[in-house]
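The complex appears here minus one protein chain, its other protein chains still in place.
Now for subunit A:
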């Protein structure tokens, strides 16, 4: 036994020595990961401290060092403000030698931050943002968009409904970049599948009372009312729809549903609603194992951006190890050359435009009777293959 320990030690030391030679490839002798997230605002439950925890778990599971050099994590609150986020990231790059920025929540912040990162030739690992701009009109060789995007939500949730005969749609849309993007892409999907959009209202972000919009939706004669909003807006609009009897006469589709929002809804209102998600904790043994570890540290089950944050950090660190350097271009090349494969990334690959294509899940919200615990919220209805869920790559974003 003692001899075996000695042998192991010797092996470990020689590995350390061997990697020590390669470690010349690590700038400043440390790999520094910046986690930029919403620590106290409306998206704090979706990707705030939880994303920091997920990144910490990835670093610990990786072993805490890469190529013999330590991995450090710094984190900051962007307050969902683009100027705050980009100023912080600039400071991280210039003063603190941060190598990569992960987390990234509100699409508006991510838009500003990815510009700063691209200028500095640093990689953005985007977990929580919804907009598909980062791999289309604002694409960059340094973007990797991981968990989901608006196209996957529209293809996953909207398309099957239109094809099943729900042709007429009405949208209650959050009046800012994300809502417009979601409504726009869902409209394309509806029209190309033979449906039509009979109306839409743009509700300001943070609207408390949706009853006026629900009445307008009711009067529109639509088959489906699509909620192109997120977070509290989604919860409030769905509650009001149920209260005014809209859910009894019309289908209501939540286009972006995160697990904490689904948990905030009364099952009597939300049961049966379908949604598209990049991850669900109770899918199989692998997801359950990781989610149990996450819950033990964070206190609640992971939402999809948490799982995505872990997966992309792991893939990034693996790429550094394989490439023998933390140089952004080399690491990105490596990330695109190897397929991510973990509890989150299934049948996955990082496309040249930076879109991580992976299997998405079509889920429905469980009713109260079939829930075994407070965390038991979804039935998995179907797996949507990545190439069906995500739109094809644009030729101008083909960064080889």
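Throughout what follows, a residue touches a chain if its C-beta (ideal position, glycine included) is under 8 Å from a C-beta of that chain, and two chains touch if they have at least 3 such contacts; residues count from 1.
The rule is short, and it goes like this: contacts and distances are computed from a predicted model.
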| item | value |
| --- | --- |
| Name of the absent chain as recorded in UniProt (options "Imidazole glycerol phosphate synthase subunit HisH", "Amino acid/amide ABC transporter membrane protein 1, HAAT family", "Cytochrome bo(3) ubiquinol oxidase subunit 3" or "SCO1/SenC") | "Amino acid/amide ABC transporter membrane protein 1, HAAT family" |
| Sole residue of A:71, A:235 or A:301 that reaches the chain not shown, by the stated touch rule | A:235 |
| Option from A:191, A:266 or A:367 whose C-beta touches the chain left out | A:266 |
| Residue in contact with the excluded chain [from A:65, A:300, A:338 or A:383] | A:300 |
| Per the touch definition above, residue among A:27, A:79 or A:216 touching the missing chain | A:216 |
| Interface with the undisplayed chain - residues on subunit A | 40-46, 48, 175, 201-204, 206-209, 211-213, 215-216, 218-219, 231-232, 235-236, 239-240, 243-245, 258, 260-261, 263-266, 268, 300 |
